[in-house]
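Take a look at subunit A:
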Amino acid sequence: MRVRLSGSLQPTGGPGSAFEVHAETIAQLMTALVDRYPDFQQMLDRGVAVSIDGQIFRDDWTQLIPTEAEVFLIPRIEGG
Partner candidate 1 sequence: MGHDQKYVDKKYEVVGTRFNRPDGIDKVTGKARYGADASAPGQLVGRVLRSPHAHAQILKINTKKAEQLPGVKAVVTFEDMPDLTSGDQGLADILENCMARGRALYDGHAVAAVAAVDEQTAAKALKLIDVKYKKLPHVTDVDEAMLESAPVIHQRIITRGVEPAPTKPSNISARTQMGYGDVDAGFAEADVIVEKTYKTEQTHQGYIEPHACLASVNPDGTAELWVTTQGHFVFRNVCASLLGFDIAKLKVTSSEIGGGFGGKTHVWAEPVALALSRKANRPVKLVMGRDEVFRATGPTSSTSIDVKMGAKKDGTITAAVAEMRYQGGAFPGNWAMLACMTAFACYDIKNNKSIGWDVIVNRPKVAAYRAPSAPMAAFAVESTIDVLAKEIGVSPIDMRLKNVAREGTVAPYGPTYGPIGIEHTLQAVKDHPHMRAKLKKNQGRGVACGFWFNIGGQTCTDLNIGVDGTVNLALGTVDVGGSRSSMAMIAAEELGIPYEQVRANIADTTSLGHNDMTEGSRGTFSSGMATVFAARDAINVLKQRAAKMWGVPEEDVIWENGQAVATGEGHGNLPPLSLKEIAAKSGRTGGPIAGHNEVTADGAGMGFASHICDVEVDPETGRSTIVRYTVVQDAGKAINPDYVEGQFQGGATQGIGWALNEEYIYGKDGCLQNPGFLDYRIPVCSDLPFIDTKILEVPNPLHPYGVRGVGETSIVPPLAAVGNAIANATGVRMTHAPMSPPRVLAAIDDLENAG
Partner candidate 2 sequence: MRYATPASAKEAAGLLSKEKGAAFLLAGGTDLLVKLKMGMVEPDLVVDIKRIPKINEIQTSAKGFTIGAAVSGATIGQHKGLNAAWPGVVEAANLIGSDQIQGRATLAGNLCNASPAADSVPAMIAAGAKAVIVGPTKKRTLPVEKVVLGPGQTALAKGEVIEAITLPKPEPRTGDAYLRFIPRTEMDIAVVGVAISLKLERGVVKKARVVLGAVAPTAIIVPAAAKALVGSKLDDAALEKLAAACSAACNPIDDKRGTIEYRTRVAGVLAKRAAKIAFQRAGGAL
Partner candidate 3 sequence: MSNATLVSTTVNGDPVQFACPTDESLMTALRDRVGLTGVKEGCGTGDCGACSITLDGDLVCSCLVLGVEAEGREVATVEGLSADGELHPLQQKFIDHAALQCGICTPGFLVAAKALLDRNPNPSETEIRYALAGNLCRCTGYDKIVHAVQAAAKDMRKKKRR
């Protein structure tokens, strides 16, 4: 599946704005990312949310990712 990264999340020496990866859950996606781009760990520590078909998942990494879904990594949001 194709995963795209929001501007501030693109890891150094990373794939730029998008890359292909095989993952069935958000957890698998994160692991795959860190395996490939160790720098990504810092971003994870600062907080990352995943948008699947426009719906933002901030916490639940067991969430299944349908194939063909639009997957976008965005910064984790805080509120007031």
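Basically, a contact is a pair of C-beta atoms (placed from the backbone, for glycine too) under 8 Å apart; a residue touches a chain by one contact, two chains touch by 3 or more; residues count from 1.
As a selection rule, all candidates are chains of the complex that A comes from, given by their letters.
A quick note: this is a predicted structure, and the numbers were derived from the prediction, not measured.
Between subunit A and the candidates 1, 2 or 3, a touch occurs in this complex only for 1. Residues of subunit A touching candidate 1 in their complex: 4-8, 12, 46, 51-60, 63, 70, 72, 74-75, 77-80.
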